[in-house]
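Only a single protein chain was left out; the remaining protein chains are all shown in position.
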Amino acid sequence: MKQENNKAHKFGMVIDLDKCTGCGSCMVSCMSENNVPFKEDESNKKDSITWMRVYKLTNGKSFPDTEIVYLPRPCQHCGGKGDHGHSPCISVCPATATDYGYDTGIVSQIYTRCFGCRYCMGACPYHARYFNWWDPKWPEGMEKYLSPNVSPRMRGVVEKCSFCYHRYQAARDTAYYEGRDDIEEHEYQTACTTACPAGAIVFGDLNNPFHKVHQIVKPDPHPDTRNKHVIGKSRNPKVFRLLERLGTNPKIYYLSEREWVRKQGDNYLDGEWDEIKNHHGSSSHG
Amino acid sequence: MKVDRRSFLGLGLGAVAGIAVSPVGLKLTDDSSIWTQNWPWTPVPVDGEVTYESSVCSLCPGSCGISVRKIDDRPVKIEGLADYPVNDGGVCLHGIAGLQYLYDPARIKSPLKKNGDKFEEISWDDAIAIVADKLADIRKKGSPEKLACIADKEQGSVSGLFKRLLKTFGSPNFYTMPSLESYLEVTAAAMHGEGKTIAFDLENSDFILSFGAGIIEGWGSPVNCFKANASRKERHAKLYQIEPRLSNTAANADKWIPIKPGTQADLALGLCAVILKNNLFDSNATANFKGGFHKLAAILQKNYALSKTAEITGVKAVDIEKLAILFAKAKMPVAVFGHGRGDGAQSLKELAAVHTLNCLVGNINKKGGTFVLPKNEYLEFPDESMDSIADAGFAKSKTGRYVNQLIEKVNASSQPAIEALFVYNTNPCYSLHDPKSVKQAFGKIPFVVSFSSFLDETAKEADIILPSHTFLERLEDVPSCAGLAKSVVGLTKPVIEPVFNTKNPGDAVILIAKALEGSIAQSFEWEIYDECLENITSGIWDSLSEDGHVVISDGPGESTAVNVSFLADNPVTIQAQGDYELTLIPIDNMRLINAGTTASPFAIKTVSDRVLKGSDIVIEMNPLTAKGLKDKGFAILTTPMGNARVMINLNEGMMPGVIGMVEGLGHTLNTKNMSNKYVSNKGVNINDLIGPVIESGSGLDAAFGIKAKISKA
Amino acid sequence: MFPFSFEWIWDMGHVVFFGGLWYAVGILGAGMTYCLLKAACDTINDSDNKTSH
Amino acid sequence: MSETENKTENGSMESAGECTAGDTKDDKGLGLGVIFFIVAFVVCFLSGTLLFPKLLYSKKEQPFNFDHALHVSEAGDCESCHSLREDGSFLGIPKLATCLDCHAEDPMGETEDEAVFVEEYVSKEKEIPWYVYSRQPDCVFFSHAAHTEANGMDCVTCHGHIGESTSLKPYEENKITGYSRDIWGKNIFGIKKHSWDRMKMDDCAACHKKETGHKGYCFQCHK
Partner (left out) sequence: MDSALIPKGAKRCSFPKFTIGIAIVSAVLLWGVYAMFLCWFKGLNQTNMNDYYGFALWIWADLAVIAVGGGAFFTGLLRYILKVDELKNIINFAVIIGFICYSSALLILAIDIGQPLRGWFIFWHANVHSMLTEVAFCLSAYFAVLTIEFIPNILENRQVNKVPFFHHLAHNMHGVMAVFAATGAFLSFFHQGSLGGVAGVLFGRPFAVREGLLIWPWTFFLFTWSAAAFGPCFTLLITKITEVITGKKLVKDNVVYLLAKISGWMIITYITAKIIDTIYWAMVTAPSLGFTLSHFYTDNSFYGYWILVTEIIICGVVPGLILIMKSTRENPTLRIIAFVLGTIGICLNRWVMVLQIMAVPVMSFDTWALYIPSWQEVATTILPVAYGIILIAIAYRYLPVFPQEKELNR
């Protein structure tokens, strides 16, 4: 078991918000890759299934000092407090329809197991989980473009980003066939990563120092000095995670040169940010 | 033996116990839940062998290489093609969603003939025969010039076939819709001579000064621009964005310079004035200037003094001066024009003014600057045979200079100015300003033939529809254009058997030509379009068909003369129509398409609820402009052209006094038995609210917006 | 739910949780069985008494 | 009102009387009850065990018979036809094209099945609509490569000795779920003797547990 842990991957992502243009390619690539359905009116964003959602952030200043940044938000694949795999959603699912792959760090969602209690959705502060309020329906004939690698979901179950796990499965199949033990960085990339025309998304194994994502994030393997639940905080001062203080330990990291953007990644009491930003990235161990 | 209550009790208990011990309960419980996991109405995709096919996307002028993933013979996903010279693996959301067009509910499934207000399906043979008969009649009457064609673009073999058909028929009336490429050609024609086009080497420039060009809003070749923009960070290149609204490009830029709408030309000339005044121009370059350089300089000093430019544009004088110096002193600066996507209305004054900046700093035909290139000519059509009718008709002058004038002429004359019209791959009844008048003109044309794949606004006005394959079903050459620094010809390949009874438009043209017989038929000697393509691209066919693309040129051309006579005549700046207090300007949103095509259901799904809410369009305005109107409240937007009910989005990123409305909504793709409810009847078509404003001298529709007022709904 | 179901692991969580639960359910089952049997006996005794009288 | 009340009173008197009447014939009544109980129990149990599967499953004949044993002896082994593709994915039941690698336009043998094969499918270029006994539902991802290549497992472990059969058994489809009966197993109680008797998730899990010490994570086998 221990040996397996040493070998374990921890797939994660870093998204450069300065490069992100908010174009929406990642969203569509995700929908197309993962057989996400669509319905007549998708403008109610509270019942519109987009595993990858791009949020628009503003600095709140008035004309002409306004600034905008787009923040793509897939499932954060939280490791939970102390990164033990008890993400907010996994720990609450009553029927074990979602679990933590300790070999990949990926939070699964099994549609055929889920019975639609939606507790996980309540538990997720990122709104990364979506419920199939309707039966998925494609216009006549259009179901022909559905990919067999991802099962279409039925009404009444929760779904979310899987880090395109089927691509990992496919890459591993090839590796098995070719007699290799493991896969290369380029063999497993999510659909959003490959689609991003700005190259803002980098995906790979956070545990592997040769992977680009590790090199950008430089995750701190030790618990944060101010919050023992937080593990894997980035040692790059320009990198942050969403709601890191909650101890969810997401595997999606964001990169921005702009301070106001980094500040919006979490909630701070008055004056707290000024103190924290100076400490950011300098852990006691690092 | 008396059967009493206890016997029944025993019977009942025994039955219950028997069933309980048998596997029935367990199995049924299990199976009923498994049934919910495999509801027969939830589709199960069929598995098979995965293969990838390379092709080129021709949804927009970007012409990106795509890789289509297929399961057996079923395409399931479109991705960017790695190492393709245009997009190198990147791909935009519309390209990815391309498969949705294949199965679009509004696709035309077979040739249609209008009967009253309905369409009837007819066979291809009948359809071609009807078209040929009609055309033969026109020719018999001796006015072959009364056949016109509107296509999306000038380049490519299919447009070439249309042009060839018109020419051999005897008509000069081939029109293209306004597009960035057409503006590039107009600018090049005005300043460098006919037959040329302009390209911007954004990925090598260190200072991009964009006059509203939506570098990441779909301008030019979108993915190429996305990449050029993204690489700025590593290259330490700067992007300054000049426009009234904090667009995504402005937000992503190093600096956003808000400017009063419609005054970009003035700012550009103001910058020229500063550069000239401070001797910051490249004197080697200005040596090439012709057509009254000194006259222009004098006009600039007189009309575009700093304070005056500041007053006109709303940009502070110091900022203008700083900007001019920054631009002129950059290693390789480039100034870029074209509001948003660059295919909307434009004035030649603005195009020329911005390009003059490029000419002044001497970046023409230098790496990282602007390239003045010959038009992408790689097609070698054999000489056409013309009969006397054709010669006479083709020699006549065009009915109008641009599409707008054509529409105007048709509407103005009582006799049909045009007898028959072909519309190919474009949707003027939606995307030209004031579509109502366009539809009116279409109504006056006795015979309209559409080659559309979808029953769009224009196809609905047609008398005959000869439906086209989508780009995934056909072979076609796709030349890059739209300001791309590399000139590349890609090959779109059929990745799936045609889903419906449609044809490659090239084939349809060949069939029509053959049916017309005589010299026309002689000019179309090919059996099918595929043969024609191979034939006319024979110079590059081998590598085109093998590699899927050919790079024709990859760098700057030779130095060239600059003609500034248009500006030296001191043209007036176009003003917005009307006299309301506010100005309505169009917003280009990457997630929508503002050309004729509708955005796909997936793309529409990504559109923010601050752009489209239900079927209501959301307009953007500064809270200062709102005057009591509430965020998310409703209002009536009125322009001289009409009014619309809109939802309000109070946005600090809008210049006060300006209202922004997104382009690409308000499609009406529905008839009695065909509709695409996923993309149709959503919001308002902004073109309904804007009328054309023609720039004198150039003849271009230069309406950058329109005056408007807003009141509570 | 049962040691043979897929999710079962022999850990503290399962032992404590299901231990408590099955214990409680066991008491209920046993209690009801007792009541039903006792009632049946009582009924038979009653009728025996009745017939003997 | 009072009338109705009387009636019910009478009714209950009657039933009370009946009760005492029954009590007097106590032994016999109870005995009869027990007999009824046993009869009903046996009938219901047997129908739940024997009749129920007949109702639950519908038998479907394969398009024509296929002699696995013969093909194995001619072609070599399972992988000759049921092979992995170069990307490591599993081909499953081969396409007609694979059959035609050996079979020419004319029948090789003289069986009726071969005639059907040639007439209905080869000459019409139609894929053969085989029913797949081991077809898992859409939510299952099964990597043959992981099992046969990486861990050297034998086909027989899961598929049994189908390679030695000379004829195809009828395909039994669960009318509720649409699954093949082979997933649940022939035994209606779900009891299995061989590793290939059942293909439910628990069977995968049991083997994984045994071989790897861990049942695995959801995504290993689900999509």
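When the chains are written out, they are named A, B, C and D in that same order, and each has its own residue count from 1.
Quick note on the criterion: a contact is a pair of C-beta atoms (placed from the backbone, for glycine too) under 8 Å apart; a residue touches a chain by one contact, two chains touch by 3 or more.
Bear in mind the structure is a predicted one, so any value in this text is a computation, not a measurement.
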I'm checking contacts with the chain that's been left out. Which of A:131, A:145, A:163 or A:203 qualifies?
A:131
Absent chain, residues of chain C that touch it:
1, 5-7, 13-14, 17-18, 20-21, 24-25, 27-28, 31-32, 34-36, 38-40, 42-43, 46-47
For chain A, residues touching the missing partner are 44, 46-47, 55, 57, 71, 81, 86, 88, 91-97, 113-119, 121-127, 129-135, 154-158, 242-243, 245-248, 263-269, 272
On chain B, where is the contact patch with the chain that was removed from view?
29, 32-33, 35-37
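In this section, only the chains that are shown with their structure count from here on.
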Weigh B-D against A-B on C-beta contact pairs and write down the one with more.
A-B
Geometric centre distance via CA averages, chain B-chain A, whole Å:
33
What is the distance, in whole Å, between the centres of chain A and chain C, each centre taken as the mean of its C-alpha atoms?
48
Could you please state the distance in Å, as a whole number, between where the Cα atoms of chain B are centred and where those of chain C are centred?
75
In chain B, which residues are in touch with two or more of the other chains?
37, 44-45, 47, 50
Check: chain A positions touching at least 2 other chains come out as 96, 111-112, 151-152, 170
Write out the stretch or stretches of chain C touching chain D in their complex.
4, 6, 47, 50-51
Per the touch rule above, chain B residues touching chain D in the complex are 1, 3-19, 21-24, 27-28, 31-32, 34-35, 37-38, 40, 44-45, 47, 49-50
Chain A contact footprint on chain D (complex, rising order):
84, 86-89, 137-139, 141, 143, 145-146, 149-150, 213-214, 217-220, 222-223
